[in-house]
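Attaching a single structure in structure tokens format; questions to follow.
Missing here is one protein chain; the remaining ones are kept as they sit in the complex.
Just so it is clear, A, B, C, D and E label the chains in written order, and each chain counts residues from 1 on its own.
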Amino acid sequence: MSRFRLTVDDHIMIAHSLNDPFFGPAQNLHGATLSIQASFFRDSLNEFGVVMDIGAASELLASTLEPLRYQNLDELEEFRDRFTTTEVIIEHIAQRLAAGLPAGHGLSAVEVEAEEHPRARASVRVQL
Amino acid sequence: MSRFRLTVDDHIMIAHSLNDPFFGPAQNLHGATLSIQASFFRDSLNEFGVVMDIGAASELLASTLEPLRYQNLDELEEFRDRFTTTEVIIEHIAQRLAAGLPAGHGLSAVEVEAEEHPRARASVRVQL
Amino acid sequence: MSRFRLTVDDHIMIAHSLNDPFFGPAQNLHGATLSIQASFFRDSLNEFGVVMDIGAASELLASTLEPLRYQNLDELEEFRDRFTTTEVIIEHIAQRLAAGLPAGHGLSAVEVEAEEHPRARASVRVQL
Amino acid sequence: MSRFRLTVDDHIMIAHSLNDPFFGPAQNLHGATLSIQASFFRDSLNEFGVVMDIGAASELLASTLEPLRYQNLDELEEFRDRFTTTEVIIEHIAQRLAAGLPAGHGLSAVEVEAEEHPRARASVRVQL
Amino acid sequence: MSRFRLTVDDHIMIAHSLNDPFFGPAQNLHGATLSIQASFFRDSLNEFGVVMDIGAASELLASTLEPLRYQNLDELEEFRDRFTTTEVIIEHIAQRLAAGLPAGHGLSAVEVEAEEHPRARASVRVQL
Partner (left out) sequence: MSRFRLTVDDHIMIAHSLNDPFFGPAQNLHGATLSIQASFFRDSLNEFGVVMDIGAASELLASTLEPLRYQNLDELEEFRDRFTTTEVIIEHIAQRLAAGLPAGHGLSAVEVEAEEHPRARASVRVQL
């Protein structure tokens, strides 16, 4: 089982619409601030006594979020024909984070949580 | 392992007493605001790209909490002969949430967390 | 000086663009969750020992926010030819709240605060 | 104008009922966790570079709250014939804090804020 | 009266000691994370509908905090012969922020709040 976790924060502000009657008023073009928490899991600490360098973790998260900042997700190729729900967005971010990890990272999992408003949030965990 | 989690919030304001010397001053009739977070776990997303409809999740939580709002738990039949600790209350809520899920929900677990005051909280997870 | 304050919370999720080079990347169509806190000030309590009925305060805030929920502010008549910054939006909300107060409210001021993302927020106070 | 503010936190868990139809379901005997923030204002710092000793501030708040902890406010003499709304409770606390300040305190005001649940809070300021 | 407020956040992690028996165990060399909120007040909005450019506000705060980051305050010339209490540190920051504002800023006040730990915080307001 993963024993250690390191979490860093960032956020994105995006527009989108969810085009199915299932989503009610969210079918309109609207937007959201997604407050993002990215967590990295490791079974034991590295030689410096950390899960990973916290600066590197923050920079990896920032560069992963960069293509989404101030965007209208309805116009992005990577979400074509998908509902850009919070769950879909965080899965996308988690997969990009996992792909961006350096060789020999020693991590067991990546988790991404997004708070979309003060009363709801979602998370996804990707095993590595 | 559960991969996705959706969490929605609500709260209840209840009175109760904990009638055993084990509980010290909480033996008095007093009360609490329980800030509730209900989480729903699912291994993969449904056809709409969500764990479950967030509106349905919020309504299920609200209707589950309704019989407890503004109540003195010492007088409720469902807690007769039980200590109404935070742990007991959240287990009750989690079991009712699980029982209220629609057929074919596809969820793997439900978790309920309650913050009883700014420095203490408890949670319980029920596998489905 | 106002002595008592009552604050209630709500939120809106909107899309907008800020069309001037002053706003940098926020010139793009993007969006935000605005976590809203509305405060009502009163020099002394009413006959029921409150600033105002908390349910009435929450409903007034909710109905004031209703026309903005899930909207693209670029398309709303009331913001035509204005930059829909957080400050402009909260001033609009505060003025509508003030206009919606019942006769004989006895309040001295209304304040609206919005958190637009985890690291920035703005407020405006309107004297009554 | 007060320039400096020092704030310390504590909380109480109480039962009460609000016996007038004005209060709707809160007419029932129920309860609340009141998360309390007590603020002390001073125009300039004392010889030690502080508004007041932070330990003394915390102890004053704790001893002021002590008679209310784990109580049913319906049974307390000091609230007889009053509605124990959040506003009434915090005014009571603020007045007791003010009365408990040491001679020569040099403060200009005391403010007490209580969060009664995650979506509502109230405050009162008492000038000294 | 100031009507609008814009607030941005940052933080510093410093070491220091408070060398007087008044401070009890804080006489030891220890440290703190100071979570900083800087607020800027303005009576009316500028031509872009804001209190000030939020990016400029964040950069001004960051550059003001830069000389304090990862420092032992006991060794800094600007705090020689002073107790580096939270109040003294935030007054220093507020004065530097005020001094760093661009000409023609139109602001009426600057306020700096620091949370030194989860249960205590302080603020100072400097009129401009």
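One rule holds in what follows: contacts are C-beta pairs under 8 Å (C-beta built on N, C-alpha and C of every residue); 3 or more make two chains touch, one makes a residue touch a chain.
Just so it is clear, the model here is predicted, and its values are computed rather than measured.
The set of chain B residues touching the chain not shown comprises 20, 22-24, 82-88, 91, 118-127. Against the chain not displayed here, chain E makes contact via residues 9, 11, 13-16, 25-26, 28-33, 35, 69-72, 116-119. Touching the omitted chain from chain A are residues 1-9, 45, 48-51, 53-55, 58.
Everything that follows uses one rule, which is that only the chains that are shown with their structure count from here on.
With centres taken as mean C-alpha coordinates, the chain found closest to the middle of all protein C-alpha atoms is C. Computed from the mean C-alpha positions, the centre of chain B lies at a distance of 29 Å from the centre of chain D. In chain B, the positions touching at least two other chains are 9.
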